[in-house]
Each structure stands twice: as structure tokens, then as C-alpha cells.
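All protein chains of the complex are present and in place, except for one that has been dropped.
The letters A and B name the chains in turn, as written, and every chain counts its residues from 1.
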Amino acid sequence: MKKKKNKIENNRLGYLMTIPATLLILLVDIYPLFNGISLSLQKYNLQHPDKRRFIGLDNYVDLFQDVEFLGVLGYTFFYTIVTVVTSYLFGLILALIMNRKMPGKGIYRTLALLPWAVAPSVANVCWRLLFNDRVGIINIFLMKIGAIDSPILFLAKGDIARYTVIFTDFWRDFPFMMIVLLASMSSIPRDLYESAYMDGAGFWSSFRYITMPMIKGVSAISTILMFIWVFNRFDNIYLLTGGGPNKATYTLPIMSYFTSFMRGNMGKATAMAVVMLMVMTVVAIIYLRVMKSEENE
Amino acid sequence: MKSKNTQKNIINIVIYVIFAILLFLLLLPLISMFGTAIKTHDAALMTTSLFPEKWADLSLENFGYVMIKMKFGKNLLNSAIVSIVVTLACIFCAAPAGYAISRFKGPYFKFYSVLLLLLQMFPIMLMLMPQYLIFTKLHITNSLLSIIISYTTGNLAFSIWLLKGFYDSIPMELEQAAMVDGCTKFRAFLTVVFPLTLPGIATVSVFTMLNAWNEYTVASVFLKKDAIMTMTLGLQKFVQQNGADWPSLMAAACIATVPAIVFVIFSQKYLIEGMTAGAVKG
Partner (left out) sequence: MKKRTLSIILSLGMVMGMLQGCGNDAATENAPAAEQTQETEPAEETDTATEPEAGQEDAGQGEEAVAGGTFLDEIEPDATLTYWEMQWASGEYQNHVQAMVDQFNEENEYGITVNLEMIPWDGYYETFLTAVTSGTAPDVYTGASTAPTQYAQMGESLDLDPIIDAWKAENNPILDDIAEQYWGFFKYEGVTYGLPYGVDPKQITYRKDFFEEAGIDKLPTNYDEFLEACAKLKEKFPDKIPCLLTAGGNEPSSNHMAEVLNGLNAAGMFDANKNATMLTDAQRENYEFVKTMMDEGYMSEGSGGYGDADVEKIWLSGGACILFGRSGNIMINTDIEENVAVLPPFTGPSTSEGKYCANVNGVAGFSQTEYPNASRYFLKWWMENNIQILAGTGNGNLPLRESYYTHEAYKEHAWYQETLDNCIKTGITQAYPMDSMFPEFATMEGEKVLAVALAEVIEGTDVETALQDCNDAIQTVFDDAREAAE
């Protein structure tokens, strides 16, 4: 009896501790979320507010029959996964390097965080000028050292633009991965490594058996979070290419923006958002299941 | 032994060099931003080099224009206020919540973490109009309070999740030891566990602070009064419909990165100072 009472009391503390966060979320997030879901079941165009009415799942049916939507969904997936994977790997390598005893570590860490410190609109304009085929430093330098004969059309050719935007997103994201992984790694006590080294473990095995398990939790969380952020990201690509050229870099957030604001079709746009939400939920569930099962092995 | 040391040194040097090159590449936008800002106004518009080509082209006039004539400092101040308050508020809400989700079992807590994830997934563009409606009803639009609330909530989800991860890696034995000594659970949290998650707190603060510092869309919709415009809105004063005053914009952007960088340097200390190795026993 006493045990059960303790448990409830303990849980009460837990409930209390979540109250500030819950209040904010209830105030600011819940209404938009439910409003969005309910809007997706309506036909609602901002230009004709008087024609608003309930139409059930029609918006969703339209979406899945829309070839363009499916194609855009595909590219968004591709772009997100590549960005997350490259950011994670690069962040991991950097974190491993910086975890060693190294002079000047602090400076490197600060420098690596700088991409995050610049306003996106300014960063994108700078990238635009750097990638320019005539006056951009990147092309000028590459041609000077003879690596290429003619300028690379980073933003003008669709096939290349697809990767250019991945690069600029990666540029923005790897610092996050690096810092998070580094913070997690730094809590691994040094003597673990030292005793492993004494036992003759090389770099790779100490990484595999000491580092990896300890950062697994944080890795899973940060990759899922990053997947969600990048999937939903609007600013970076829109400021750089506007979804072009010729819709080569057209992602779901941009499509949703056009549909909701430019076409005024709130019903369809919120349906898109809900579909995105479902996709991300499925991905998250699968991912976390996989992570958990690996842990249990 | 000696050859192994030199081998290690060589590896270190190679790593350093690769690192330096990489960082230069990655910092190109910032370098070009800075290079444009230190040119004279005319040279910045007409030359295409990374840095001023002639001594005559080097000038700080853009910075002067931005800070003195355009009173950019006011925008910086507003952003600073918002960022600091948001960061503190976020930690205040996220630290206990993350702990609760990490330590307590039950359907409520499981559902909570799922809900947090879900909330992240809804695109901000579609949240804009309903959120604006809410704040209009509360009569706080066109005030810094509105974006403070919006930003804090926006950063809550990932902060709680991240901190949960950090809490998970701290063994429960520590609190239990403290409680055996007579602490309440909450006190144990505050005095034992919370300090150990300083790297996590520092991580969350850095990103929350930088997110709030650089956010544009929500601020542009919520804030219209000149006196409360944040830094990102202030940057837009240099932008016209089909073009911009690039030199001034770059100068303003340079100035805007300074507080962010200062904060990053400041928090470095806490990012890495991990748990003392001796705390973990057994």
C-alpha cells in the first residue's frame, strides 16, 4: 500500500514539473494544430470566405491523385534524408576530433557554430553571390586552379541545384549535430577509454564499443529532430532558389506556402501539412522502434 | 614509442590542416559578408572581389551609417531582450519537463513526448494565422511579449527532447543516493541532477538563443511598431522591392553576428565541462 501511494505521489511531482511547458503548449500550439486539422476537412479559400464548407476527405483524395504532389513529396524526402545523413556524419567526425585533447579546441568549436549565428536571409544572399557563375568566388577559384573549364551552374541547372540546396542546408545543420554529439561525448568518462587503450583496443573498437552506445540516445533524438526540421524547412530553399529552377528544388513546405497564401486554398494546404505530419510520424515511429530493438540486442 | 608519438603528432597536424581548410570553406559566406561590409559604399557595389582591392576601398562607413543613422542598435537591443528572455523561459520550462519525462513512468509521460514530437512537425507557415488570431484575442500583438511566447513554445519541444536524452544518460542512483540522505525528489533534482546536465542546458541555450536571435517570419507578421522591431526586421530596412543597399545590409549583418558569437564563446565553457569522472561509481 505504501509503495503504491509513493508511486502516485512521485508521479504527482512529475505532473507538476511539466506544468509550465504544458501551459505554453496549450496556449500557443494546440489551437493551431486542431484548427489545421479541421481546416483540412473543409473547402476554404481565403479569396472566397463565404464559400467555406465541410467536404470531408476530398482534399486528401485530391492530393494523392496529384502527380505533382507525390513527386514533390519524393524530392522532399530525398533532400531531407541526404541532409540529415551528411550533417550527422560530418558532425560526428568533427565531434570525435574535437573530443581529444587539442589546443585551440575552443576556437574551432566557436568557428564551427558560426553558420548558425548568421541570419538566414543574409546567409542565403551571400551563398547566391558565391555560387554565381560570373562573379562567384567558388567558380572563379575552381577555374583558376584548373579543376573545371567552364563555371558550374550551381543555381541555374536543376540537377545541380538539387544538391546545392542540400549543401547549404548541411552547412547550417552540421554545427547542431557536432555540438550535440560533442556534449554527449564529453560526459563519457576518460578512464573508460584509457582502460580500453590499456587492454589494447584500437581507435575503431573503442569508438564502436564505448562511444557509440553512449551517444546512441542523443544521436537518435537529434537525427529525428533534424529530420523533422529539415522536412518542414521553408526559408533556406525558398530564399536561394524559390523552388526553382523550374521546380527542381520544389519541396513540400514551399508547395504548402504557395497553396495556402498564393492560392488562398487553406483547405488543401492544411491537408498537405497533415499528410506531412503523418509521414513524419510514421518515420519517427519506425526509426525509434529500430533504435530500441538494437538497444535490446 | 618515439615513432608512435611522432605518428600521433603528424596525424594531429594533418587533422588541423584539413580542419582549417574545411572551416575556411564553410565560413565563406561570413567572410564574404565581412569583406563587403568593410568596403566603401561605392566599392562594395561595383567590385566583385572578396575583400577590398585597394586601400582606398577599405572603410568603416557602412558600419557608421547602420548604427548611427539607421539606429540599428535599437533593433539589436530588442533582439537581445527577446533572446535572453526566451532562453531563460525555455530552460525554466524544459528542464523540469525533460526530467519528468525521463524519470517518471506512465501513459501521461509517454504521450507527452509523442505530443512534443508531433508539435514540431506542423509547419510554421500554417501556424502563423491561428497563432496570430490567438494573440489578437489576448491583445498582445505588436508587442515583444507575443514573439517571446511564440519562440519559447517553438523551442520547447526540441529542448525537452534533448534534455530528456541528457537526463537519460545520468544514472538514477545519484538521486536515490541523495534521497537516502534525506532530500525530497525535487531537491535531489535541483541540487544533484540539474547541475550535471549543464552541458545539455548549455546546448539547449545556445540553440534556443540563436533560433530566437535569427528568427524572421513570425517577427515580421507579429511586430509592426518601429520601436520594437527586432534585428532581423531591422535588416530589412536596407532591402527594397527589387534590390537592396547591399553594403549597409552586410554591415548590419556583421554587427548582428557579434552578440551571437559572444554568446557562443561564453557558453563554450559550459558545453564541454562534463560530469566529473568520479561521480559515477559502479
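Quick note on the criterion: a residue touches a chain if its C-beta (ideal position, glycine included) is under 8 Å from a C-beta of that chain, and two chains touch if they have at least 3 such contacts.
The structure displayed is predicted, hence computed values, not measured ones.
J.: Name every displayed chain that the left-out chain is in contact with.
T.: Visible chains that the missing one touches: A, B.
J.: Which of A:Leu27, A:Ala156, A:Met214 or A:Val279 sits in contact with the chain that's absent?
T.: Spelled out, the listed residue whose C-beta touches the missing chain is A:Ala156.
J.: Using the touch definition up top, pick the residue from B:Ile31, B:Met67 or B:Val221 that touches the left-out chain.
T.: Per the contact definition at the top, the residue touching the missing chain is B:Val221.
J.: Quick one: which of A:Ser187, A:Ser222 or A:Asn265 touches the chain that's been left out?
T.: Of the candidates A:Ser187, A:Ser222 or A:Asn265, A:Asn265 is in touch with the missing chain.
J.: Among A:Lys105, A:Arg128 or A:Arg162, which residue is in touch with the absent chain?
T.: Going through A:Lys105, A:Arg128 or A:Arg162 one by one, A:Arg128 is the residue touching the chain not shown.
J.: Which residues does subunit B use to touch the chain missing from this display?
T.: Touch with the absent chain occurs at residues 42, 45-48, 65, 69-70, 125, 128-129, 132-133, 136, 141, 216-217, 220-221, 224-226, 233, 236-246, 248.
J.: Since one chain has been left out of the picture, which residues of subunit A touch it in the full complex?
T.: The list for subunit A reads 45-51, 121, 125, 128-129, 131-135, 150-151, 153-158, 161, 238-246, 258, 261-265.
As a convention for this text, only the chains that are shown with their structure count from here on.
J.: Between subunit A and subunit B, what distance separates the C-alpha centroids? Give it in angstrom.
T.: 15
J.: Note which residues of subunit A are touching subunit B in the complex, please.
T.: Within the complex, subunit A touches subunit B at residues 10-11, 13-15, 17-18, 20-22, 24-25, 27-29, 31-33, 35-36, 97, 102, 106, 108-123, 125-127, 129-130, 135, 137-138, 171, 176, 179-180, 182-184, 186-191, 214, 217-218, 221-222, 224-225, 228-229, 231-232, 234-235, 253, 256-257, 260-261, 269-270, 273, 276-277, 280-281, 284.
J.: In the complex, go through subunit B and note every residue touching subunit A.
T.: 12, 15, 19, 23, 26-30, 32-33, 48, 50, 92-94, 96-97, 99-101, 103-104, 106, 108-109, 112, 115-127, 130-131, 134, 149-150, 152-153, 156, 158, 160-162, 164-166, 168-169, 185-186, 199-200, 202-203, 206-207, 210, 213-214, 216-217, 231-232, 235, 246, 249-250, 253, 256-257, 260-261, 264-265, 268, 271-275, 277, 280
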